[in-house]
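Just one protein chain is left out here, and the rest sit where they should.
By written order: A and B. Residues from 1 in each chain.
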Amino acid sequence: MARMIDLHLHSELSDDSRAPVEAYLKWLARKRDERPLDGIVLTEHRQFDSHSDYRQLEDKYGMLILKASEVETEYGHVLVYGVNDDMLKRFDFSNVRLRAQELIDEVAGMGGVAMPCHPGRPTIGLIEHYEHRPPLEGVVGVEALNGGSKKGENERVAELIDSYGYHAFGGSDAHLVSFVGICATEFEKNITNTEELVDALRTGGYRPVDFRVRRTPVQNNA
Amino acid sequence: MAFDFDRSILGQVFDETDFPPITKDDILKFAEALGETNPLYTDEEAAAQGPYGGLVAPPTFVTRLRPQKMTPEHMPRFGKVGFDGGRDLESFTPVRPGDVLKMVSTIHDIYEKTGRSGSMYFIVLRNEITNQNGEKVAVVDHRIVQR
Partner (left out) sequence: MKTIYFEDVEEGDELPPIDMLLTKDFVRRYARTAGMDFPRFTDDEGARKEGLPGMIAPGVLSMGLLARLISEWNPAAQITRIGTTFRSPVLPDCNIHLLGFVTQKDDEQHTAECDIWMENDDGERWVIGTAAVALPTKAA
């Protein structure tokens, strides 16, 4: 069971990531003081990993490990939690032009929840699209804190959240082992499985948490 | 798939280039251009005492080899501009002065995704480099982004 969860990260199954899941867990165990997480959700790019069974790793490391996906729509990237076979039959997750409104509505109807990620990012974030398209219906929350965002991107999201009353969550968007958990989400209730995660994400009672540590570089030693 | 191309081009060799022998100077200048200070790459005498018995090139040296055709003649065009999206390099044998290298290039993969700059088409070109002894020196996968 978990209350502090990294809701957005990529394992070696995603392109551009070479991080094995166990390496993520070992890193979190080592960084426990700095990043006190007890769960991770693997959100692989443009696919859902139906095959991997992480129960042994969960037991070994005392961590909750859930699986989800990051897909691509005309309104930007969206994290889909509670993926099931019905959803995989209905939507081709490898399609980079999914229709966001259809995705949000139908995923909700099939027992999951689709939530826009890095909304402040150019082109693949919601904010830019809301500038010239009608807002999406049925969005319950957005990723207010993304560990891979550039300066200003996370900051832009506060206004979006206020305007639309969205819940806010956090995730590292890690593609490298050492970035796991730099941003996460703290839940009021304990989460023990995907159903409880989806329920919590829909209803609220969570907040983004920032575990990033700013480095003070030494000047010009090369 | 929202985009289409002739899949038979995957795996086809589009270039084979034999390079003139690598000189000691090529190696020293390349190391200097990166600001490398490792004696294996910068100091012939010290390198002679090292694990390779002589000067060797830094691992990314092979990326400076420019074949006759950097890209296929009939390279698929999904966008107007092309950028370097990333490189994966596997290194097997170091490059030494006097090495005569051969590079064989193929189109390894093509895929699509969306990013900060919009819709991006990735073309992965693979360079396989061998030396005069027929030893595998390196394999470089070069991800070209078109948008």
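Here is the rule we use: a contact is a pair of C-beta atoms (placed from the backbone, for glycine too) under 8 Å apart; a residue touches a chain by one contact, two chains touch by 3 or more.
Please read these numbers as outputs of a predicted model, since none were measured by experiment.
J.: Tell me which of A:97, A:150 or A:189 is the one touching the absent chain.
T.: Residue touching the absent chain, from the options given: A:150.
J.: For the full complex, which residue in B:22, B:40, B:101 or B:124 touches the chain that was left out?
T.: That would be B:40, which touches the missing chain.
J.: From the listed residues B:21, B:53, B:86 or B:118, report the one that touches the chain absent from this view.
T.: Missing-chain contact among the listed residues: B:86.
J.: Would you write out the residues of chain B that touch the absent chain, in ascending order?
T.: Those residues of chain B that touch the unshown chain are 29-30, 32-41, 51, 58-60, 63-64, 66, 81, 83-92, 143.
J.: What chain A residues would touch the chain not displayed?
T.: These residues touch the chain not displayed: 16, 18, 20, 23, 26-27, 30, 148, 150-151, 175-179, 212, 214-215, 217-222.
Convention: only the chains that are shown with their structure count from here on.
J.: Would you mind pulling out the distance in Å between where the CA atoms of chain A average out and where those of chain B do?
T.: Averaging C-alpha atoms per chain gives centres 34 Å apart.
J.: Of all residues in chain B, which touch chain A in the complex?
T.: Interface residues on the chain B side: 1-2, 35, 86, 111-119.
J.: Mind pulling up the chain A residues that touch chain B in the complex?
T.: Against chain B, chain A makes touches at 15-16, 45-46, 72, 77, 94-97, 121-124, 222.
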